[in-house]
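To start, the structure under review is shown below, and the notes come after it.
In this view, the complex is presented without one of its protein chains, the others remaining in place.
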Amino acid sequence: MKKNSAGMHLTDSKRKPFVIGYIFRRLLIMVIMILLVSTMIFLLFRTMPGDPTASMVDPSIPQEARQALLERYGLHESLWTQYKIFMGDLLRFDFGTSYFYNRPVSRVIGDRLPATLILMLTAMLFAYIIGVFGGAWMAWKRGTRLESAGVAFSLVFRSAPTFWVGLMVIMLFAVRLGWFPAQGMRSTGYEGTTFGEIFLSLDFLRHLVLPALTAGLYFLATPTLIMRNSMLEVMSEDYIEMAHAKGLPERRVLYRHAARNALLPVVTAGALFVGAAIGGQVLIEVVFSWPGLGREIVQAVTRSDYPLAQGSFIILSTVVMVMNLIADVLYAFLDPRITY
Amino acid sequence: MKKMVILVVLLTATMVVFGGGRAEQDAADAEMGALVPELTLRSSLPESNLVNYEMAQELSDELAKLGVTLNAQPTDFSVLLDVIYGEEMDYDAYTIGWSGRVERLDPDMFIYSINHSSNANPGGNNTSRYVNPEFDALADAQRSEMDIAARREYVWEAQRILAEDVPRITLYSRSNVQTYNHERFTGLENMSGEGLFNEWSPMVMEAIGERTVPVVASNVNITNLNPFGARSVYDWRNLRLIYDKLVRLSVDVEPTPWAATSWEVVDDTTIDVTLREGMNFHDGRPVTPEDVKFSYEAFMSLPDSYFAAFVQPIDSVELLGNNVIRFNMEYAYAPFITTTLTQIPILPKHIWEGIGDYTQYYNEHPVGSGPFEFVRFRNGEELVATKYEDYFHPVNIDGFVFKIYASPEGVLTDLELGVVDMVSYDLIPAHINQIKDNDGGRYSHLTITEAPDIGFFYIGMNNNRPPFNNKAFRVALSYLVDYDYALDVLLDGYGSRGGAGLVINAANEFWHNPEVPIHNTYNPERARQILAEAGFTWDSQGRMRMPLE
Amino acid sequence: MQKVKQLIQYITSYIAQRRGPSRRPAGRRNNQSFFSVFLSSLKSDRLALIGVVLLVFFIFVGVFADSLAPHGPRDRHYHDEGGIKRLESPTWDHPFGTTDVGRDIFSQVILGTRTALIVGFLAAVLVTFVGTVVGIVSGYFGGMVDTVLMRIVDFFYAIPFIPFVIVLAAIMQPSLWNVILAVSMLSWRTVARIVRSQVLSISKRPYIKAAKVAGAGHLRIMFRYILPNVVPLVLLEMAFMVNWTIMAEASIAFLGFGDPRVTSWGQILHMNSVSGYSRVAWWWNVPPGVAIILLLVSIFFVARSLEAVVDPRLRKR
Partner (left out) sequence: MALLEVKDLEISYTVGTGSLKAVDGVSFSLNRGESLGIVGESGCGKTTIAKGLMQLLPKNGSISGGSIILDGRELVGLGKEAVRRMRLKDIAMISQSAMNALNPVYTIGDQLIEGIQAHTSMSRQEAYRRAVEVFEMVGLEEKRLKSYPHQMSGGMKQRAVIAMALTLSPPLIIADEPTTALDVVVQDRILHRILKIQKEINSSMIFITHDISVVSEICDYIMVMYGGKVMEMSKTDSFFRKPYHPYSLGLQNAFPIITEEMDELISIPGTPPNLLTPPAGCRFAERCPFAELLCEQKTPEYAEPEPGHLMMCHFPERVEEFRDRSSHTASWDLVRERLIKRMEVSQS
């Protein structure tokens, strides 16, 4: 209950003795899921046409050389042997070496993942802050033109392809108005190397604005509309009338009592939305030349860089699962009725 | 509910109309030849090569008018390579291209490698499966002829045969049109097949304004900093500025002594090279003949490196003392100086000798002896290099930043915003036009450069299979290609004309045979005529049939 | 005994009184009221009305695309004096202008409408079919069946969408079917979950228990008694799936994993971006972009109104 900073102190401190056990159980399931996802993706890649050497070598190279390459990457082995090696490595957190980068996949991903995550989390944060307050406000204003306008606004941006909005946003804010940089994650030749220097600098934040805005506008409809519906539902609850009957100020009823409860389904929906959101990042990354993992996946797949594509896919899956877990735990913190 | 039902019915009806095919009976016209089989043309995807994609679709439309079904199937590049280099050799036709890398100025690649029958087997570069003994003899002869004028005779004659046999139809060559910011930099060299970001520009270009480190834009990511792992021209564009080479091709594509002060052709299979004195690697250690020997031998030990073809003729490398390095060849190899010596980088032996498998080394911080010193590389973002103060040749800029974009569109934006100073790839026609139009003076700071390219893009045909095994069919096909559409419309004129069997174009002045007549006009009537003359017929349904044996 | 009877009579009449005029008929009659409620809600909900009008318009355009499109999608158009009409801004002949090689964008957008509707509709049907079956089976049988099915659902929840479609597209030849297949493979999870929770609450209703007691078979109960009650919800999900698919198709096409030979809105945008004229020829990327927005928005507006019908608590707008 540390999360509840709203000034409420009267809580039963031993309310959630099972949280640790629950998280542990979930993590266990997650590991199994990851192994399943890995198996699936492994098999998918082996059924892919075109062996990786095709795009790796200059076409003018003799056939024997291609054979040598296949052997170097273990691609001449039987499927089962390849699978055993792959899974064995995976259990040691070894995704293998990228055919293209000649570099451990984990390091390639490590370079790219933070950029993807930060962009996504910023966009989600943006969408959720605006969406939660906006949704609550729309529920309050229900039946008015303002509400219709709010609904239409959020749905229009949910209906617009992000890459298209991205192009428009670049044209407007970067090219015409020149307010923000259009491409990349930081200025050319930016020196910073530590996490703080990279991700907390003003330069980075300026680059973050447009892509995060584009992604955020797309995400916006989910929290806004769910919050609105949920608020409408909650506002007809007896405890809201009770809060009024207690003579509490209207704003307190709206935000302390109604919004707090209405938030619960928003959190759940958000968790399920992450899966769609993190995949959709690819488009934003392409449009804004954002050096994220999504672009890497696209390249790895087109070049049949199995280890990198597999690794990225597995990592993205893991991110989705971790986000789901976080949302569930968050939900439990928000709703005291949930016990594990 | 009613509305939903209607919707379902309507949509289903649409699908039936949309997806339903016509199944017509084959009313075999008995006495005619076999039907021309249904063909598949594997073309590029629009995003990898829009012109090839378009031309393939157009050819499909043209053949349909002649009663031949040709499915132009856009195919991913790696899949395409897998198909045309695969064991099964199972394909009819495809579109692809050969890039005009500087070393391909030597005719060996375009004459021997892609047309000789010895390469017509699976995995070989003769993906047209073209076999002509008369041609083979010429191709062999030019290879071992060390006298350049005599060699030219062979090459010219070989071109004549190709133009007649039409093993492939060249669609077009694309010019190297690039751009740079003339308000910041001057003195750039534009090289054929290389563009602006070649081996020379970074050394000779000069800063005008305050910015002394140009930002070079790329729309393709760098994958590798390891010379043994590097597989694309994009990797090499940077590595060749960090690692030095014995010989460099000058702006006029003349071999110029570089890290080597001179070379001597002792006999057809022996070449002596003298290494320049006083050079150091970026870590301060001297460059020695041992490093050179090590580098060449390392590449010789890897059959699948980017340079495998170039070191293949080398038998051994000897050190003769006095900085002289001797290359013993297995057979006479005419292009040795222009290709091999200009391509193989000199690596520091003290760094590499301890590494087991060279190809698996990431080489996080490359150390070479070239004009630029590696600073850092951020995957997907940028590679930064700084001027190497100790270099024997003057360098005017303080370094460069190789900045990576996800799309040409992004580069154009940053060109306009002044973030980028020059590009390292060929601009697409649309962007050339936009920069030239200079709407509202937005691109006034940019200069467009143009150089012809010796590479070419073509429609490949499997000469082993009907109907492509019929020479008349191939020739007729070359009349169905709208070369004007490719050059004037799709390329906006930034390129040169293709033609039937053209492999060495006019940009390669020395080797190109101007006297060979090349069919390069669109004339469907003539095509029909050629086919009719060759015995092709059309049945009652308008389908084309093969000539009777 | 008499007293007990009277007590029951009292209780039932009391319940009837308490529920008052707002009680809704249970069972099959739901569907009838569903559409009439929807139609009547159109009168008061202006957004839904806009949505219906737009949607009908798009369906009309999609169905009659062949007749409505003045030209073929790949036809090149020439000036009278012979030159190709390259990158011309809108004129009467070409209401949305022409592409860089002289193709009529208006015709392409019209033909793209049909593609969007077909892709969206097909995938939505597949998704809702699989999702509904899994949801009903899982919710109805419960126990081990439920556990297993829900674990499978969890598995599919862990797969990132666009990367998965890209992999699928790479494995198979680029085609519209990839998008349909990928959407279907990953999106039934949502429908299954929602249907399951609905079924869980429905199975507790007295008439289901009554049917069971009366000896109705599992299939009969699932299809005769449960299915009609989830239909409104499923329709709603189907609407969202249509949108999801159209958006996915556009995204995949933009990334270059679509079938370039099929005229779709995403493909028009992709060709626009590949050609390099995206910033010059606004008439080339605005029409397909706006078409996507309008079609999706119209479906959202209609779905939103459906949602209010499905969930009476939202009807108080």
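For reference, chains read A, B and C in written order, and residue numbers begin at 1 within each chain.
Quick note on the criterion: contacts are C-beta pairs under 8 Å (C-beta built on N, C-alpha and C of every residue); 3 or more make two chains touch, one makes a residue touch a chain.
Predicted model only: the values in this text are computed from it and were never measured.
Visitor: Could you tell me which of A:88, A:110 or A:336 touches the chain that is not displayed?
Guide: Of the candidates A:88, A:110 or A:336, A:336 is in touch with the missing chain.
Visitor: In the whole complex, not just what's shown, which of A:25, A:76 or A:244 touches the removed chain?
Guide: Answer from the full complex: A:244 touches the omitted chain.
Visitor: Even though one chain is hidden, which residues of chain A still touch it in the full complex?
Guide: 8-12, 15, 237-239, 241-250, 252, 257, 260-261, 334-337
Just so it is clear, only the chains that are shown with their structure count from here on.
Visitor: Just give me the whole-number Å value for how far the CA centre of chain A lies from that of chain C.
Guide: The mean C-alpha positions of chain A and chain C differ by 24 Å.
Visitor: Just give me the whole-number Å value for how far the CA centre of chain A lies from that of chain B.
Guide: Centres of chain A and chain B (C-alpha means) sit 39 Å apart.
Visitor: So the centre of each chain is just the mean of its C-alpha atoms; given that, what is the distance between chain B and chain C in Å?
Guide: For chain B versus chain C, the centre distance works out to 46 Å.
Visitor: Which positions in chain A are in touch with at least two other chains?
Guide: Touching at least two other chains: 49, 167, 175, 286, 302.
Visitor: Would you pick out the residues of chain B that each touch at least 2 other chains?
Guide: 76, 407, 409
Visitor: Inside the complex, what are the residues of chain A that reach chain B?
Guide: Contact set of chain A toward chain B: 49-52, 54-66, 68-69, 72, 97, 100-103, 108, 111-112, 167, 170, 174-175, 178, 181-186, 188-189, 285-292, 295-296, 299, 302-304.
Visitor: Looking at the complex, which residues from chain C come into contact with chain A?
Guide: These residues of chain C touch chain A: 46-47, 154-155, 157-164, 166-168, 170-171, 190, 243, 247, 250-251, 254-255, 266, 269, 273, 278-279, 285, 289, 292-297, 300-301, 304, 307, 313-314, 316-317.
Visitor: Residue numbers of chain A touching chain C in their complex, please.
Guide: Those residues of chain A that touch chain C are 29, 33-34, 36-37, 41, 44-45, 47-49, 142-143, 148, 151-152, 155-156, 158-164, 167, 171, 175, 225, 229, 232-233, 236, 272, 275-276, 278-283, 286, 294, 297-298, 301-302, 309, 312-313, 316-317, 320-321, 324.
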